[in-house]
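The complex is shown incomplete by one protein chain, all other protein chains being positioned as in the whole.
A and B are the chain letters, set down in written order, and residue numbers restart from 1 in every chain.
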Amino acid sequence: MESELLSTPQDFVPILIQLIVAAGFGVGTIIITHLIGPKVRTENKLGAFESGVEVIGNARQPFSIKYFIVAILFVIFDIEVIFMYPWAVNFREFGLSGLIEMFVFMGLLLLGFIYIIKRKALEWD
Amino acid sequence: MSAIITLSLLAILVLYLGLFKARRALLPVSLLGLVATVVLYGVQWGKTAEPLYSGMVLFDHFAVVFSVVCVILTILVLLLSKDYFDKSSPHVAEYYALLLFSLTGAVLVVSFHNLAMLFIGIEIMSVALYILAGIRKKDFASNEAALKYFLMGAYSTGFLLFGIALLYGASGSFDLAAIKEYVVSNPQGISPLFYAGILLLIVSLAFKLGAAPFHFWTPDVYDGSPILITIFMATVVKTAAIAGFLRLFYFCFIPLQDFWVPVLLVMTIITLFVGNLTAIVQQSVKRMLAYSSISHAGYLLFAIVAIGATSANSVLFYVTAYSLSTIIGFGSLILVKRATGSEHFEAFNGLAKKNPYLSLAIAIAMLSLAGIPLTAGFVGKFMMFSGVLADYQVLLVVLAVINAAMGIFYYFRVIVAMYFKPLDRDAIVVSGPYRVVFFLAALITLLLGVYPAWLTGLI
Partner (left out) sequence: MSVFYFVAFLSIFFALMTIFTKNPVHSVLYLVITFFTFTVHYILLNAQFLAVVNFIVYMGAIMVLFLFVLMLLNLNKDTEPLKSNLVKFMGVIAGMCLLVTLAASFRLLQISDPVVLKNPDIGLVSNLGKVLFSDFLLPFEISSILLLTAMVGAVLLAKNDPKKV
């Protein structure tokens, strides 16, 4: 790993190209369908498609906080996992002490996870 | 360091005790753990302090003394919580755990030696408090307090980070010793970015302290939060904020005094007047105490305006006196509110007849907050004023004396209500822990007022 050559911003050019292709494909298809597709503008065509069921009410409705708690817990563990990335890259070099250091960190968050499970915060009652 | 580990593990332990329905054990375990923390600090006392963990924390005398003050204040707050929480919610364990987490953050803030630790400490302290401010989910004022505190607090954290980033950009390090080295070694060539960084740090730390013109959150948050949480915010958090403020400026920025002292001087004067003038017109004791805490933040800033070797001592003394009196003030308010359902001055009418000892304790607290001789508050104010006078800031002292007079006016309204406005009322039942806390706080306030040397020689 140490003999790795300089990694520079230029190395990201392929990723940039891929991003452009991906975004370009999405935008391109939308534009092309607009150009070559048949234009039928009836009320049914312009309305929201709800599997053939009549649309009821407004889409902008406040929804249950249960989704939110899942999302916020996801973010917290997302951050935890992100921290494992620089650790894993240097795993051999850190040796045992690095392992212990990481396990202390993860252990504390694991305690939090057990707490969440015990409090049934993720159950969908 | 062992103290910080103890505190964090204690918080987790309390959390788990709550999970396993060991409700009765919560308070004893928390108190025991906090006492153990104080003992651990005591063992550390007197040893030569070295920066630990590649310069992250430094447990010098300053850090140890302020940490112990924070922990002892938390013990008093927890004693008051004996049957405060049980009524409102089933999640008492979480409240204790969050208070302890917040205390951990406060301890980090007073013992940091690296700006990264300052940031993490302030965040842990504040995040726990954002939540605690809003634990009364059905109460609109509590929700408002939590949201307001969170939004404003997050914004001020942005300032803190921006300031730290600019300091890093100029000096190339987060370490306090390295930053000091940078300031001392090139007195002419200090980057302009460094100055901007200092200003931004002043903004965010003044916010945490509740000093004007960054005080707008204080009244609403103190008023809306449950009283017990307000006590914690007004005592422990304020102590940690001023101690962290002083530590940063005393360590690093003294050579640049000419730059930032005028800024702080103006802020101090504004803070004094805003706090006192608005406190006078309040009708609710809780709001009065909230506004008066702003003015006390002003008095605390004196120590930083006249920064020097004695600043730490005067801050320690002032903050101890202020916190003890605040605990009595808000604590008695819990009892009065429970008995009468009101937080107004009238709720204290005729209290002296039925509860002479309680009234005496409140009177001592109010006298101390007002700065009357023979109480700790007087000595605290005296130390602050003499420190500033030694710096020839005569105008500031004159303005401060005017403000102290205003303070006497509104603190005496409580005493007048208790002693001179007769009203037939039932005696308030004061439970055991409350008696202990009030007795201890009043006793220490008086003792420190008579023998100030007990506390002044510590740092």
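One rule holds in what follows: contacts are C-beta pairs under 8 Å (C-beta built on N, C-alpha and C of every residue); 3 or more make two chains touch, one makes a residue touch a chain.
As the structure is a computational prediction, the values presented were derived from the model and not from experiment.
Within the full complex, the chain left out of the display is in contact with A, B. Within the set B:L32, B:A116, B:L151 or B:V394, the residue that contacts the chain not displayed is B:A116. Residue-wise, the contact with the chain that is not shown comes from B:Y130, picked out of B:F62, B:Y84 or B:Y130.
Subunit A residues in contact with the hidden partner, per the touch definition given at the top, are 1, 6-9, 12, 58, 60, 62-63, 65, 67-69, 71-76, 78-80, 82-83, 85-87, 89-90, 93-94, 98, 101, 104-105, 108-109, 111-112, 115-116, 119, 121.
The missing chain lies against subunit B, touching residues 8, 12, 15, 52-54, 56-57, 89-91, 94, 97-98, 101, 104, 108, 114, 116-117, 120, 123-124, 127-128, 130-131, 134-135, 137, 191-193, 195-196, 199.
The working rule: only the chains that are shown with their structure count from here on.
Distance between subunit A and subunit B, defined via averaged C-alpha coordinates, is recorded as 40 Å. Interface residues of subunit B, counted against subunit A in their complex, comprise 12, 15-16, 19.
Residue ranges on subunit A touching subunit B, taken from their complex, read 108, 111, 115, 118-119.
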